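A single protein chain has been omitted; all remaining protein chains appear in their positions.
Showing chain A:
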Amino acid sequence: MFDFLKQYYPVFVEGTAQTIIISIIGIMIGILLGLIFVMMRLSKIKFLSYIARVYIAIVRGTPAMIQVMLIYYTLSKVLEVPQIQFLGSGLDRVIPGSIALGINSGAYTAEIFRSGIISISNGQTEAGLSLGLSDRTTMFSIVLPQAVRNILPALGNEFISLVKESSVLFYIGVQEVTAQALGVGGTLYDFVPPLIVAALIYFVLTFILSQLMQLLEKKMGRKYLRSN
């Protein structure tokens, strides 16, 4: 059933590499946007808070596939990306695609950050301020590091779902794992075996990711208990 892999495995390797790369870029943009938007969301300036709420509402309330296509078609009109091939896809697709993943993830990440920040007692902020620290230092050096520790499990979930949802970039022609599997299926006139391979690849990727997150959680948890 999986004999085709002998011939087509390079295609899957390429697709896997592409999926990993768009996921990493998407996660990084998502974290960055999440941080920016959570600061806006919690800002005392009403206008900034409002913008952040609108962004979060729109991203959460519309399908990722439509977001990706809208961003791709809009960006391709505005941005001049050279048609360089990268792991089987044009950069003019990979770049807007990764950005779209990041914009989508940023909304969820912002909400996760917000839940983490709210979970830290106000006393931590007050202790920082009472020492003469600025609002910014108190947030970035005192509150956020603790918040991040509390939200690691939720953040891990978000990263895992981003890896899986990166398959929507198939719709704009990025040759990631799903696209490659469908391509192979088309040549074989049988979609089931290549899709099973694709599913296995996603499973392995997300499994590794979840193990890494657990390791990080354990490491951070242990450290805080050190007694001398």
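Throughout what follows, contacts are C-beta pairs under 8 Å (C-beta built on N, C-alpha and C of every residue); 3 or more make two chains touch, one makes a residue touch a chain; residues count from 1.
Simple rule for what comes next: contacts and distances are computed from a predicted model.
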| item | value |
| --- | --- |
| Which of "Proteasome subunit beta", "ABC transporter ATP-binding protein", "NADH-quinone oxidoreductase subunit M" or "3-oxoadipate CoA-transferase" matches, in UniProt, the chain that is not displayed | "ABC transporter ATP-binding protein" |
| Candidates A:70, A:84 or A:131 - the one touching the absent chain | A:131 |
| For chain A, residues in touch with the removed chain | 121, 123-124, 126-127, 129-135, 137, 141-142, 145-146, 149, 223-228 |
